[in-house]
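One chain of protein is taken out of this complex; the other chains stay put.
Chain IDs A and B follow the sequence of writing; residue 1 opens each chain.
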Amino acid sequence: MHGMTSYFIRRLMLVPVTFIIITFMIYAVFRMAPGGPIEQARVQMLKAAAGEAGGGGGESGGTGMTEEERKSLEEYYQLDKPIPIGYLVWLGFWPNSHKGGKLSGVFWGDFGYSNEHSAPVLDTIISKFPVSIYFGLIGYIASWLVCIPLGIFKALKHRTHFDTLTSIVVFLGYSVPGFVAALVLMLTFGTNNFGMDWFPLGGFRSENWNVMWDQGEFWWCIKDQVHHTFIPLIAYMMASFATMTILMKNSLLDNLGADYVRTAFAKGLPERRVIFIHALRNSLIPICVGIGGAIGLLFAGSFLIEKTCTIDGMGLLGYTSLLKRDYPVLLGILTFGIVLRLLGNILSDIVLALVDPRVRFQ
Amino acid sequence: MIWKIIYLVLVFVLGWLLTKFILPWMIVRIGRLLGFRMRPTPITARRLARFRSIKRGYWSFVGISTLFVISMFLELIVNEKPLIISYDGRVAVPALNDWASKIPFLGISSFEKKEDFGQPGGSEVDYHLFQEIVENPGLISTELQAAKKKMDRAERSFKKLKEPAPDATERKKKRFATRKAMYERSKAQYAGLQDAEAVFGAGRAWILPTLYPWSAKSHREDLKANPPNSPTLEEKCFLGTTTGGRDVLVQLVYGFRISIAFALLVAAVGYFIGVLVGGMQGYYGGWIDIASQRIVEIWGSIPFLFTIMILAAMIQPGFWMLVILLVVLRSWLGITFYVRGEFYREKSKDYVQAAIASGVSDWKIITKHILPNSIVPVVTFAPFGIVAYISSLVSLDYLGFGLPPGTPSWGDLLKQGLENVQHHPYLIITPVVALAATLFAVVMIGEAVREAFDPKVFSRLR
Partner (left out) sequence: MTEKQKPLLQVRDLRTYFNVEGQTAKAVDGVSFDIRENEVFGLVGESGSGKSVTALSVLRLIPNPPGDIVGGAIHFRGESLLDLPWAEMRKIRGNRISMIFQEPMTALNPVFTIGFQLIEGIRLHTGCSKDEAEVKAAEMLDLVGIPDGLRRLSDYPHQFSGGMRQRAMIAMALSLTPNLLIADEPTTALDVTIQSQILELMLEMRTKTDGASILLITHDLAVVAETCQRVAVMYGGKIQEISEVIPLFEDPKHPYTQGLLKSLPRPDQGKVRRLPTIPGIVPSILHMPPGCKFADRCPERFERCDREEPELREIEPGRFCRCHLHDEEGRS
């Protein structure tokens, strides 16, 4: 156990290194991309400094960027400083001249300020957490509940009609991206095109949900929530449905052919015990390790599904921020995404160490 | 009508022959020229035979590759520009020219001026109008009358002016010049139309349109209702039009070509780099391995879709830029692990150690001994990779951060479908069916390949 603890400590130490490398690259790209708004803002800023831009504010340049936006970009990216210094300021390890020479940056929890939302970036992002987690978590649990039994059953019925039929469903699920499934479901069950207008076309809850809740209409509220959850939930499940089912099936098949299964039979154990205790325990290992990868989806949501179903979560926030060129929020979301992925990788390692006694990290 | 059916059948037969016989033959030939043996090893031969025996996968493969090969000649099949157009002894092949102009890096341009084909003006010929006149030469006399009126009017207003004296004001001189030019132009147009009437009337003009005479960028102006139009059979608009009035069927077929070509390119370039990197890691091991694995891990932690969206918002990528972005950010990563493992395993085997010990160069060992074994993960990966990259392209287009606007794309159709989900279901149904059918076929191929390379057996003990 000792070796493992130090392994994870070392792993955790790598997170900041990785984090810094990636965010620096992205920061640099943001600043250097030719024709990018920041580059344009920088050019304008230099012009302004040289006294060429003239007095009037308002629209300037071809990008439709207002003076105000330009100023906020200039402040956020420290455009008057070279890239490495600007990055250090963003990170919070260099005095921020725009904030009275104090240290303030990501490291101190300051992700900047979003003009679009009139709120600090961090607050904006965190406010979207619950919705994204709600769908991510429910979707993930639901796909476990469906995929694991289905995968087991398919393995035990390998090459039967049941297997072939479900395989077609699984592969169809694999070939239809989640958001496309959401579109189809919305078309079929969300509109009156086919006379089955059963579910709302999007949103997290009805607009009057909070009012109804306060009035004590809990039953109505729950029904409304379930109604709104149905289509996105299926779309979320589609994302992992096929891969997880097939992984479960193949993993169990491989294990059923393993030597230790024969040993277990040779001991006289009944088939049920050999399959569901000995083989299943081993074949669940790769499934469990997937948890780490799912955490990213759990928090970050999916742009595609959230856009399609107009769910006001992290994904939609990222999408609208991109449309509105709300760069502080964009960089904030990107940062969050990276941290979650890195933590997800470590979580996968931890889970692997927990479920597989052979794994000892040195 | 009959010739269209013959044309369609011919297209499929030729496409199939090309895919099934000519292209494989050429690949083998080129491979031999490059010095490869191009004969499968017994193991590969057995795997190929097994793949062929899995009917659904094999036929999906034949089907998709035939369609893709046919789609390479789409300009000759679905195009506003006709195959052949002939006017008064002048013959042109606009569709073929158009096709040649689409071959990348060749820089052929194609353009047929209106004037040369009995239509006044210097822009591209209106082929639909041309065809209408061919079918009904009477149409041109109305045009002729209009042109005559225009000419008369120009003549009258020109004759009103006198030739300005040399000392007249600049303004007067200029007005005279423009009216004169207008008059001359309308006279020439009239004369041209008179010629055209004669040519069309004598039947010395004819046109051979393509199978479905609409291009990706052309609008269905022949339809009566405002776009988006629902599918109609009478007006020969089988899958309706987009919100911009473009034909959905045309968007669909051109979108197919772009999607598959995109995915193939991304997969090919990405796997090439991935095999290189993974091979290096596995073969040399040591710090190269550790360092580059760390890089791969870091790179893999970048949320690629979001990053591409951000970059796309900045630089408005074209087709090739998008390919590069997806290769750099995604497609080379996944394969490295497998190739690395494969190299690692192979290198430790006796025959490779023996080759190393006897002083064979690294390059030769890698290409002759190890690389053939690493083809297995690449081949089993590729179909699923292609599914992923097609999905990526569709997703990016759907979000509006993909190919430039106006490029035929399934994602764009889906986006319009979402915006019109209440009233225009066909805008969702058609791209979804196309997408699902294509990806399903590719998945079938992938599953068959996997089954052929690594058959899973359920051997039951009790």
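In this section, a contact is a pair of C-beta atoms (placed from the backbone, for glycine too) under 8 Å apart; a residue touches a chain by one contact, two chains touch by 3 or more.
The structure presented is a predicted model; accordingly, all values stated were derived computationally and were not measured.
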Only these shown chains touch the missing one, namely A, B
Of A:Arg31, A:Lys128, A:Lys154 or A:His278, the residue that touches the missing chain is A:His278
Touch assignment to the omitted chain, from A:Lys157, A:His227 or A:Arg262, lands on A:Arg262
Had the left-out chain been drawn, it would touch subunit B at residues 457-462
Note that subunit A touches the absent chain at residues 257-260, 262-271, 278, 281-282, 285, 355-358
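Everything below uses one rule, namely that only the chains that are shown with their structure count from here on.
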Listed in rising order, subunit A residues that touch subunit B in their complex are 14, 18, 21-22, 26, 29-30, 33-37, 155-156, 158-159, 167, 171-172, 174-177, 179-180, 183-184, 186-187, 190-193, 201, 250, 253-254, 256-257, 261-262, 265, 271, 274, 296, 300, 303-304, 307-308, 318-319, 322, 325, 330, 333-334, 337-338, 341-342, 345
Within their complex, subunit B touches subunit A through residues 294, 297-298, 300-303, 305-307, 309-311, 313-315, 387, 391, 394-395, 398-399, 401, 414, 417-418, 421-422, 425, 428-429, 432, 435-436, 438-440, 442-444, 447, 456-462
